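Beneath this line is the structure, given in structure tokens, with notes to follow.
Yeah, one chain of the complex is gone here, protein chain that is, but the others are all in their spots.
The block that comes next holds chain A.
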């Protein structure tokens, strides 16, 4: 199965982290990458620029309208994602448990939408 993992955290998790903590987070991501290489397959994964750089597009009266900032005002922000092929949810949760403990991770299966497979 293919899983999309949304990484969210309080903005201060990275901004207020000292150098040693940042190093530890990096190391935990590397551990995650190694474990995924061994037990699953990493399709994609990126870190996102801060929520202040987000542009949201919605339609109003039929026209696209841009607003500054992310979808929802919440204390946690989306900071990155992983796309992983794994056998099952248990494998996925065990792998994700290796990421920094300050994160909230939303693990969701990806569904194939018919007609879009070969594009």
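Here is the rule we use: a residue touches a chain if its C-beta (ideal position, glycine included) is under 8 Å from a C-beta of that chain, and two chains touch if they have at least 3 such contacts; residues count from 1.
Rule of thumb we're sticking to: contacts and distances are computed from a predicted model.
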item	value
Absent chain [UniProt protein name; select from "RNA polymerase sigma-70 factor, ECF subfamily", "Manganese transport system membrane protein MntB", "Cytochrome d ubiquinol oxidase subunit II" or "Phosphate ABC transporter ATP-binding protein (PhoT family)"]	"RNA polymerase sigma-70 factor, ECF subfamily"
Residue touching the undisplayed chain, where the options are A:30, A:47, A:65 or A:89	A:89
Missing-chain contacts mapped onto chain A	1, 3, 86-90, 92-94, 109
